[in-house]
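Submitted below is the structure of interest, expressed as structure tokens.
Note that one protein chain is taken out, while the other chains of the complex remain in position.
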Amino acid sequence: MRNRIVAMAAMLALALPAWAGTGGVQAPGFTLQSVDGRTVSLTQFKGDVVMINFWASWCGPCRQEMPLLDSIYKQYKDMGFVLLGVNVEPDAHSANAWLQKTPVSYPILYDPKSQVSQLYQVQAMPTTVIVDRQGIVRFVHNGYLPGDENQYMNSIRSLIVQ
Amino acid sequence: MAALCLAAVPALAGVLPEDRVDALYHRYQGGGITVQGPSILVQKRIGDHFAVNANYYQDMISSASIDVLLSASPYKETRTQKSVGAQYLHGKTTYSAGFINSVEPDYKANTAYYSVSQDMFGDLTTVTLSYSRGWDQIYRDIKSNGVLSNDPTFHQRADHRVYGLSISQILTRNLVGTLNYQFSSDQGYLASPYREIRYIDPNNPVGYTLAPQIYPGTRTMDAFSGSLKYYLPYRAALTGQYRFFTDSWGIVAHTLKLDYVQPLRHHWTLDGSIRYYRQGAASFYSDLFPYANYSNYMARDRELAAFHSITFGLEASYAFSIPRLTWIQKSTATLSFDRMMITYLDYRDALYSKFDPGAIKAGAEPIYSLDANVYQAYVSLWF
Partner (left out) sequence: MRTSVFRWLTRLRTAILAAALLTSACACSPIQPWVKPYEREHLADLIMGLDRNPVSSTYLDHVFETREGARGATGAVGGGCGCN
């Protein structure tokens, strides 16, 4: 499994131009463990609009945005939309403690070795990537300031109808 | 290059300081001086781009120091300092400005400051440029009928300008380094209306005569410092800092500081520090001049003498929660103690000859040394 991820990453790294911003590229596939012990792959969600949010418990704006992401997830999840929260911390302890206090209903995945963070060339904390039903990256947002959730919803709305 | 940059990532923001209130009680005791008082600091964000801060500070001074006992009499006075400031965050740039006003019976000082801070290079580097300008009004207190009031014949001014450049750099996942440079320029009355120099006078029973000090009207200073802060894997932080100072009065000073902070389980955090300071005397300083009007500039202020000092510090902080008040995110209570030990190299305790004329020859009095205790107790609330 890990070799597959590495091989995919290597192929995409060679094929990928510096797409820091506008997308238009096939979203790199990955497989990670989720908080409830399941194995989750991006390919499972082909046909859905997928929002990938990279976060950490030590990151203030990440914690601030997560309840809002939860309400976005609840609003659109029955319309072929899925939100994946990718936690980038090497040790899951702090993330789990925070999730106990502030639970969310969307899947949380662990990326302890930063493989997916590197794949997606994460340049800020948090980073939000929205992928359309064909698996193309259509929206990348770095950081979080109150009000950014409106940008996320605009993007989701335009991709949901496709 | 320019075309590529246009299709780039939108500007990333820096971070404004957190909302917090600190209420501090401070107490300094040493060398016959006790200074105590409060310091209240409030920091608050307004919206996403602004933050304001305000500080109220007081020094309640009770002084029977060696300088006071030599040529004056013990006194009590209060200095009050108020400051306000604001910060504006735009993209990766933070602009700060503020104003400080300090008032005591014989000294009024106003300072305005401005700084620009820029995060760059993937937020690994922060460069800050700062400028501050101070205007001081200096008076002299005289006692008439047991009441202290300003001497109407004495009113002086002093101006200060400070330029600063700071660079902080994240070096590894566990290491931050900083480099600082500060250039200061003082102009005007830079002396003390109360302190005096002494010169050898065989005609005087004590062996010396006191005379007014004469200071230069200008002073330019350069300070360079660097620091490293390292995160230890078991969750602690070690900081090392060195500063080199030199000025146009001939003073050269070195400061070395080590700090270790260790969070413990169950809400406690401990902080220990050692600070070593070494200073060479100003060119116009002397504990005892050979005769009257020895040189154009003469001073006997121990702040300009050659000395070294070592300060040990220990701080304990306890994080507690206030269940009733849910809008308070975090609260801590901190107690801090510093022991400062100064050993002068060329400043003598002239009180020996003052209180026992003829017993000790002027210039043969014991070298003065000073031990001081500094206490701080404060509560911090984050909301």
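Structure notes:
To keep things simple, chains are lettered A and B as they appear, and every chain counts its residues starting from 1.
To be clear about the criterion, contacts are C-beta pairs under 8 Å (C-beta built on N, C-alpha and C of every residue); 3 or more make two chains touch, one makes a residue touch a chain.
Everything quoted here is computed from the prediction, not taken from an experiment.
Among B:Ala86, B:Ala237 or B:Ala333, only B:Ala237 touches the chain that is left out of the view. Screening B:Ile138, B:Val261, B:Leu288 or B:Ala362 for touch with the missing chain picks out B:Val261. When the full complex is taken into account, the listed residue touching the unshown chain is B:Ile167, out of B:Ile142, B:Ile167 or B:Leu345. When the missing chain is restored to the complex, the residue among B:Leu129, B:Ala292, B:Leu314 or B:Ala364 that touches it is B:Leu129. Annotation for chain A: contacts to the undisplayed chain at residues 18, 20, 54, 56, 58-62, 88-90, 114, 117-118, 121-127, 142-145.
In the full complex, chain B makes contact with the omitted chain through residues 1, 4-5, 7-9, 11-15, 22, 24, 26, 28, 39, 41, 55, 57, 92, 116-129, 161-170, 172-174, 176, 178-185, 220-221, 223-225, 227, 229, 231, 235-237, 243, 245, 247, 249, 251, 253, 255, 261, 263, 269, 277, 279, 282, 303-304, 309, 311, 334, 336, 338, 340, 342, 374, 376, 378, 380.
One rule holds for everything that comes next: only the chains that are shown with their structure count from here on.
Taken together, the chain A residues at the contact with chain B in this complex read 18, 20-22, 60, 123-124, 142-143, 145-147. Residues of chain B that touch chain A in their complex: 4, 7-10, 12-13, 15, 48, 122-123.
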